[in-house]
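Of the protein chains in this complex, all but one are displayed in their positions.
Right, chain A next:
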Amino acid sequence: MTWSATARGAQQPDNTAFTQQRLPAWQPLLSASIALPLFFCAGLAFIGLGLGLYYTSNSIKELEYDYTGSLDTGNCSACAEADQDGAPPPNCSCALNFSLPEFFQGPVYFYYELSNFYQNNRRYSVSCDNAQLSGFPSALRQPVNDCAPYQYGAAGLPIAPCGAIANSLFNDSFSLWHELPPSGPYVEVPLDRTGIAWWTDNHVKFRNPPLVNGSLALAFSGTAAPPSWPRPVYELSPDPNNTGFVNQDFVVWMRTAALPTFRKLYARIRQGNYSAGLPRGNYSVHVTYNYPVRAFHGRKLVVFSSISWMGGKNPFLGIAYLVVGSLCILTGFVMLVVYIRYQDQDDEDDSDD
């Protein structure tokens, strides 16, 4: 009779810390001396941080102006009214006036905000072709199926840029005018519209297709513009470095928002006399009202904001830190009380023994 177990068992198991489960180990215990200070320290730190964040956020100046235009009020109502039936009339423009009672510390950032716009809807947000946008000539002619129904145009030509995101490009344009001097003529405030997109987006992710005979238009020949665009992609801007897929506005738009209410950077105000900020006085924003939002109860806003070390205005983070910090301290106190009472009890038990 052969017995394999004997043969196997003849070899005694190794006497190593690993096989004998005796590996040296750190065995932390959630003791009061760790947990209580941890809670109090974390609490205090969070409250401190929270206060800092809150005040920083509060110190940021932010001005929002809704220019959607309801049917009865506002300057843009006319355009909005026309919007009722779908697209507003071409080149409908309106103005938005506001006054700054005091100096707006710069640099000032100019955003547009859309609400109720579901850029994060899956059907919408997958509808683009990254290969096409990064300038692959093959993808330019054959957009991915994700782009459907904006894959091929009516004539069967491939749409460039394809997809719903590109098709719905925000096409309102703004200019800011300052009344200088008071009740004098309006002077246009220079808007720096360069560098509003992420560097990687503008330089890596989005590339124009290779030029054909030095011409971008030829590179895009044989493609169609998205149906709702009035002009092809290579005519987005007269600036040759800012046209085609690398047009900053286009790149900004293509970075889809996470939430249905979102802001996108339109321009920085940091040039000329306005580099330090916007002086007090009356201003007017001239809007070229193209983008229809009323159909889905969306709002359009222009926002002027300054920036702190932690970014734009957002009171939430400060408040959240304050709340969590206070909760930490509160819990810390509860734990302390429980701990002390438990200790007493323990001592009694010990003395009983």
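Remarks
We take it that a contact is a pair of C-beta atoms (placed from the backbone, for glycine too) under 8 Å apart; a residue touches a chain by one contact, two chains touch by 3 or more; residues count from 1.
The definition used in the following text is that contacts and distances are computed from a predicted model.
Per UniProt, the protein behind the absent chain is "Phospholipid-transporting ATPase"; the candidates were "CCT-beta", "Prolactin", "AP complex subunit sigma" or "Phospholipid-transporting ATPase".
Note on the undisplayed chain: of the listed residues A:46, A:104 or A:245, the one touching it is A:46.
For the chain missing from the display, the contacting residue among A:13, A:156 or A:214 is A:13, taking the whole complex into account. Seen from chain A, the chain kept out of the figure touches residues 1, 3, 5-6, 8-15, 19-21, 23-32, 35, 38-39, 42, 46, 49, 53, 86, 107, 109, 111, 113, 116-125, 129-131, 133-134, 136, 139, 144, 148-150, 164, 167-168, 196-201, 204-205, 228, 252, 255-265, 268, 292, 295-297, 305, 307, 309-314, 316-317, 320-321, 324, 327-328, 331, 334-335, 338-339, 342.
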